[in-house]
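All protein chains of the complex are present and in place, except for one that has been dropped.
Lettered A and B in written order, each chain numbered from 1.
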Amino acid sequence: MNARILHIASNTFREAVRDRVLYNLIAFAVLLSGAAILVGQISIDIEKLVVINLGLTAVSLFGIVIAIFIGIGLVSKEIEKRTLYTVLSRPVRRWEFIVGKYFGLAGTLVVNTFFMAIGVFAALFYVSHKFVRADALVLVALYFIILEFLIICSLALLFSSFSSPLLSAVFAFSLFVIGSFAEDLRGFAAITHGFTRWLVTGAAYLVPNFSAFNIVSSIAHEQPVAMQLVWHNTLYALFYAAMALSGAVLIFEYRNLK
Amino acid sequence: MKHRRKVSLIAGACIVFSLAASVLLLHRIDQLRPQSTLEDVLYISSPKLLKRASLGYDGLLADIYWTRAVQYFGFRHHNGTDSYKLLAPLLEITTQLDPHLTVAYEFGASFLAPPPPSGAGQPERAIQLMEYGVRNNPEDWKLYYDLGFVYYMNLQDYRKAADAFERGSKVPNAHPFLRVLAAQMAEHAGDFNTARMLWSATYQNTQDKEIRANAVEHLRALRVDEDVTHLQQAVTRFGQRTGRLPTSMSELVAAEGLAGIPVDPDQHPYKLTPEGRVEVRVPDDFPFATKGLPPGYKPQPKFHGQQP
Partner (left out) sequence: MNAIEILGLEKTYRVGFWAKRQKRALHPLHLSVEEGEIFGFLGPNGAGKTTTLKLLMGLVFPSAGSARILGRDWTDPEVKAQIGFLPEQPYFYDHLTAHELLNYYAQLSGVPAKERSRRVESTLQRVALANVQGVQLRKFSKGMLQRVGIAQAILHEPKVVFFDEPMSGLDPIGRREVRDLMEQLKHEGKTVFFSTHILSDAEALCDRVAIIHQGELRGIGAVEDLTSSVQGKVEIVWQGTQVPASMKALGADCHVTGDTVRAVIDERQQDAAIDALRRERLRLIALTPMRTSLEAYFVERLQRAETTAGSTV
């Protein structure tokens, strides 16, 4: 059982890596880090700030795009193109398929992030000519970005399990945007009353809360990050991803593959 | 099909459990970093850039920032802190994004200018905000009012206040009292009545709950100040007539020929100390009162009566 999940995961990884779209996106992100250097030179004192802000934002945004593009392809496209039939006619359980796909996708993103991060650190080194202790915070920010990816991937799979590729992409991206404003949603819920309050509060907790993962601006100003926050965020990401993934498994278990 | 049922049960249980866990974790995370997303606001060096970056959705973004500003202030105020360093940037960003969001200016007038703990203690910044509002909304008389209000209440610059009220009164459809206020500034700036007019105007011309509640508290405090002033004057007169202090409020009341023992806005009688001071019974109920307080009393503003 575990071996099959691993095989599916590595096959997903290989298929993703061979897809040249990936390279273009990575190259673009690295280029953006380079551009950050140029922009920073316009205003001397804040070179480092710009590199960190722009670089990490690029990693985050491009990663989301990659996660959604590939994540959608995972199940929706496979159903559309019938590659799924020959897999499921083998002794592979449906849930193993979903879980394997998830790990393959997550793995792809981690590797991607690694390469994009190299670009950011290279740019950082270029402007500062040395690394300081505070630069370790960039690693924390990258870690949080990866946690965001884990959540987005699970959502992409969830939508993929019942929806067409285009709709899945739209839903996943929408949830990303809403999730970035989840804290405001909860603030808004506090002002409303009655049934609306229940509804909005429910939505605010159901939606992935990305606010706690967005530490890019604060680490750019070298604000420290509490260890507790790292733990809590990790757990939140894991539980949320588990929830979305379980949903995908459940839906897929009953789906008629017409 | 047995296998399918097993998988469904496990998946279902996982969903429920994970949902509960993630909600709990969110609570904890919130506690760990109360409103720290807002600190980003400090780092937005150029609100104009933000406006351009918002890709035309500045209206929505303005609403979001406005909501954040209200949340920020409310949260801190009701928990008794006395530092509101993010209020100014929040309001500035809000009004950059949407210069016509009148309520943001009103909020700034009421809460940016006054000193802590009831405000951010930044009257100059409030003035800047009001001036910006007036520039962008020259036909809105309320903003001139807010400008004059800040000059009057927090900077005690009666000439500039008069000036603002005057400018406002020239706007078509301006409320007639602006002219009256301009005139009042000249002669009766320090009067209770003038202050009362202003706070009543503020109360009537806004829908925002916080601003209204604040105005109510000020009006109550004015009443107390006025009452205490008159009563204290009565005590002085009594002393001049009899050469001694009154032994009790009742004696003072009888001597002055008043109908009964005067009461404060909460219906509690004012008390007279042996040293001849007139005081309110519960000073904490009147956070903005300047008279009738025991010596050495430090106000601890607690907002009761938030729901007018």
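In this section, a contact is a pair of C-beta atoms (placed from the backbone, for glycine too) under 8 Å apart; a residue touches a chain by one contact, two chains touch by 3 or more.
Since this is a predicted model, take the numbers as computed values, not measurements.
Contact with the omitted chain, checked across A:N11, A:T57 or A:S164, is made by A:N11. Looking at A:N24, A:T83, A:T196 or A:Q228, the residue that reaches the missing chain in the full complex is A:T83.
Taking the whole complex into account, chain A touches the unshown chain at residues 3-4, 7-8, 11, 14-15, 18-19, 81-83, 85-93, 254, 256-258.
Keep this in mind: only the chains that are shown with their structure count from here on.
Separation between the centroids of chain A and chain B, computed from CA atoms only, is 43 Å. Those residues of chain B whose C-beta lies close enough to touch chain A in the complex are 3-4, 7-8, 10-12, 14-15, 18-19, 21-23, 25-26, 28-29, 32-33, 36-37, 39-40, 43, 64, 67-68, 71. Chain A contributes residues 93-95, 181, 183-184, 187-188, 190-191, 205-206, 209, 211-212, 214, 217-218, 220-221, 223, 226, 228-229, 232-233, 235-236, 239-240, 242-243, 246-247, 249-250, 253-254 to its touches with chain B in the complex.
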